[in-house]
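Taking it in order: structure first as structure tokens, then the write-up.
The complex is shown incomplete by one protein chain, all other protein chains being positioned as in the whole.
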Amino acid sequence: MPKTRSVAVLVGSLRKASYNRKMALALAKLAPDTLKLGIVEIGDLPLYNEDVETAGAPAAWVQFRGEVKAADALLFVTPEYNRSVPGGLKNAIDVGSRPYGSSVFGGKPGAVVSVSPGAIGGYGANHHLRQSMVFLDVPTMQQPEAYIGGAATLFDEQGGIVSETTRGLLTKFMQAFAAWVEANAKG
Amino acid sequence: MPKTRSVAVLVGSLRKASYNRKMALALAKLAPDTLKLGIVEIGDLPLYNEDVETAGAPAAWVQFRGEVKAADALLFVTPEYNRSVPGGLKNAIDVGSRPYGSSVFGGKPGAVVSVSPGAIGGYGANHHLRQSMVFLDVPTMQQPEAYIGGAATLFDEQGGIVSETTRGLLTKFMQAFAAWVEANAKG
Amino acid sequence: MPKTRSVAVLVGSLRKASYNRKMALALAKLAPDTLKLGIVEIGDLPLYNEDVETAGAPAAWVQFRGEVKAADALLFVTPEYNRSVPGGLKNAIDVGSRPYGSSVFGGKPGAVVSVSPGAIGGYGANHHLRQSMVFLDVPTMQQPEAYIGGAATLFDEQGGIVSETTRGLLTKFMQAFAAWVEANAKG
Partner (left out) sequence: MPKTRSVAVLVGSLRKASYNRKMALALAKLAPDTLKLGIVEIGDLPLYNEDVETAGAPAAWVQFRGEVKAADALLFVTPEYNRSVPGGLKNAIDVGSRPYGSSVFGGKPGAVVSVSPGAIGGYGANHHLRQSMVFLDVPTMQQPEAYIGGAATLFDEQGGIVSETTRGLLTKFMQAFAAWVEANAKG
């Protein structure tokens, strides 16, 4: 029987009512029992600056790094800002990747979901993020891909996924991710 | 005779002794007289969050937007973090692009220089940044490209470019940029 | 009064009934009078191979290079194959870029339209192509972008664009392109 695996979820939008935060919560419910998802907050992380590191890492960095390090796997749920990854999410990635030699991401299996109001579903953010995952040595699930458009009509008032088709796709995504994590997790 | 054009320079690293900041200062000296370069600081910008915008844009956002808006052109000088644009620089781009319909970047001619300690010269950051410039309607100079490696030995103690070859290339880069700005600037 | 400018149109799909070929023909009709679009065929180009060049460039390469060279501007109309540019179109770009120092693309203003059956509209092909245009020194129009999804229902039997909204967007695209060509064409 597979172990239960903890998944650090990084949400790319900082809005309280963010579609991507809603998606993260919905995915937590759709996931198989072997995955335990928890959002790791990124909104209070000071911008990465090596001088600040040298002077002493801020408490918010230390806490973020610790929470990611403790997880078995990574799930990114993100909008696209200006055809790329939101600065806040990229900053979290930069913070977690440092100091040199102490990245908290390396070797943890990962997956990417991108959500946008328009039709394109955050394609650019999704792939720019994947390029960073190459460097960070995060084996990232290739299929199914998840570019989710039409964000404004995705959720009901309880945060459930309205469309049965979309719910089915996301359920399969999380099942595939569970298998991916099981195959690639360390220990 | 061409007008003098002001260039807002965004530096992707926040370190005081950053190679990219040194490069920005060196480029200011190598530029033709028609370009007046000035660094617009991005290190104190709170992470972009639409809720914060709605509650009232922070002073740092307002100042940043004003300084970019006042410029005729844009120059990005950036390292590569994790095979992409540093989070701090991407955050500045996100801040400047908002609120919806009020981007301060649109139509200003731009150029990208990427600098890294290794051989690759920030190629990934350079091109991810260019993808954002498509959305932001910044006509971006294509050639010459500037991927500058070997950052640790680029500068002398006064911040000058040690290698005559590199100095020549950067001088040509700034001349080409001046022509690009002249051809594409508004007004 | 602006000159009439010839535009070499490269179509990324080789199918006779290709949506992208239909789009190219539709764009030719929607374009302002100052742009004269003509498809340059790429389907018979042997794969680029420097050994073949050295032995003597095939007639198809020579003709292709001549036709592109004669044009004032470039328009790419392409589907996405496997999240990138179709091999046939990329091969045409490689052929036209060679031999070293004799690229037929350099300095010609360009634009990209991507068309796909699904919702995403060829986003990945569009941006990978733009990355090549940086190297080839093709100043590429940034806005409006054209990611056209739902290809199967775009055209009527005469090849016209069914949706008035889409027709309006494409008309504006071609007007913007005419202005871009006028601003950036040589001579």
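Order of writing sets the chain letters: A, B and C. Residues in each chain are counted from 1.
Quick note on the criterion: a residue touches a chain if its C-beta (ideal position, glycine included) is under 8 Å from a C-beta of that chain, and two chains touch if they have at least 3 such contacts.
It should be emphasised that the depicted structure is a prediction, and the values quoted were computed from it without experimental measurement.
**Q** Out of C:Arg5, C:Lys22 or C:Lys90, point to the residue that touches the absent chain in the complete complex.
**A** Spelled out, the listed residue whose C-beta touches the missing chain is C:Lys90.
**Q** Among A:Arg5, A:Lys22 or A:His127, exactly one should touch the missing chain; which is it?
**A** A:His127
**Q** Against the chain that's been left off, what residues of subunit C make contact? List them.
**A** 13-16, 43, 45, 47-52, 81-95, 97, 124, 128, 131-132, 134-136
**Q** Considering the whole complex, not just the chains shown, which residues of subunit B touch the missing one?
**A** Its contact residues with the unshown chain are 83, 119-121, 123-124, 127, 147, 149.
**Q** Touching the hidden chain in the full complex, which residues of subunit A are there? Just list them.
**A** 106, 127, 130-131, 133-140, 142-143, 145, 183-184
By our rule, only the chains that are shown with their structure count from here on.
**Q** Which is it for copies subunit A and subunit C: same residues on both faces, with over half shared, or different residues?
**A** Same-residue interface.
**Q** Once the Cα atoms of subunit A and subunit B are superposed, what angle does the rotation have, between 0 and 180 degrees and to the nearest 5?
**A** In degrees, rounded to 5: 180.
**Q** Between subunit A and subunit B, tell me the centre distance in angstrom, where each centre is the average of that chain's C-alpha atoms.
**A** Chain centroid spacing, subunit A to subunit B, equals 29 Å.
**Q** Can you give the whole-Å distance between the Cα centres of subunit A and subunit C?
**A** Result: the chain centres lie 36 Å from each other.
**Q** Quick check: what residues of subunit B touch more than one other chain, meaning two or more?
**A** 131, 134-136
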